[in-house]
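Of the protein chains in this complex, one is absent; all others appear in place.
Showing chain A:
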Amino acid sequence: MAEIQLRNIGKRWGSFIGVDNFDLKIADKEFLVLLGPSGCGKTTTMRMIAGLEDASEGDILIDGLRVNEMEPKDRDVAMVFQSYALYPNMNVYENIRFPLKVRGVDPNIHDEKVRRASAMVELDDFLHRKPAELSGGQRQRVALARAIVREPNVFLMDEPLSNLDAKLRVSTRAQIKNLSHELAVTTIYVTHDQIEAMTLADRVVIMKQGVVQQVGSPVEIYDSPANAFVASFIGNPAMNLMDGDMSGGTFRAQHVDVPGLSAPDGKVTLGFRAEDANVVEIGGQINAPIYTMELLGDATMVSVRIGGALVSVKADKSYRAEIGEIVSINVAPEHFHLFDQKSGARIGN
């Protein structure tokens, strides 16, 4: 088991900054998710921990030992790749056994270890098959078993579910969650899918353009986003954000009038989540014509346009109205989030 410390690590390619000043301590047995859009530096960070990329600056410590100059094989990490990265010429059994074989582990215990790992990911019936004869989900389970078999100190998972279809993604996600609980190994998981982050993580790190935006538990990040970027990245649908003016504790924008807020006067961005809003008969803070309505099954998503932004709220599943009809939306004041319009930083609620 291992505690990982990333001390102001950075990665540069010439003048391009891939990761900037990443500073974080990852507790032993913690499940940390690096979340962000493509190119935000999350995979680069993971690759630096794995030893596949050299850090341009800073220190990487695993259990207090600086590993910057160590070869990947000496860092005692196991990695699961998005593309599975299986050995196509070997069958499932040999794929899982490979780390034991190349590391010179006593051959007498190979079989026991391989079978235990394959049982954990329910692959016992496929051990003789080649990767080409497996489905995407089965291949990813082989990759998981290969990571498990060696009982490493750290698991690194680079978007392991991205190549799977939606249904398989849900079941494999559950399997990873269960494995993480069972094995209790420090895990760093990279994804751009905020649902994976929310469901799997003990803590989430949200990154943008190489810079950490917020570190916190899924609940903290969901309930108190540090800036407008985090607010818009987490949640499905994303948080509604509207630009407007704050004056004397009242936020005003086209079709919007929200009194009773505590923030300094000036240009601000107001945010709230779709599920925190209610459609009311009359007297809501937002009164705008309906832009579109979508039936979700358990609710009806009603959307209006405020300035250039699309604002969506969840109404009762029986709610019906015509497009263009004025809808009144009410949000409890404690559910509003205020961000500085220029910097995007959180300034209150």
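Here is the rule we use: contacts are C-beta pairs under 8 Å (C-beta built on N, C-alpha and C of every residue); 3 or more make two chains touch, one makes a residue touch a chain; residues count from 1.
The rule is short, and it goes like this: contacts and distances are computed from a predicted model.
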Chain excluded from display, named as in UniProt, from "Thiazole synthase", "Carbohydrate ABC transporter membrane protein 1 (CUT1 family)", "Fe-S cluster assembly scaffold protein NifU" or "NADH-quinone oxidoreductase subunit I": "Carbohydrate ABC transporter membrane protein 1 (CUT1 family)"
Residue touching the undisplayed chain, where the options are A:Gly10, A:Pro99 or A:Gly271: A:Pro99
Residue among A:Ile26, A:Leu86, A:Ala288 or A:Val311 that touches the chain left out of view: A:Leu86
Missing-chain contacts mapped onto chain A: 50-52, 71-73, 77-79, 81-90, 98-99, 102-103, 143, 146, 150
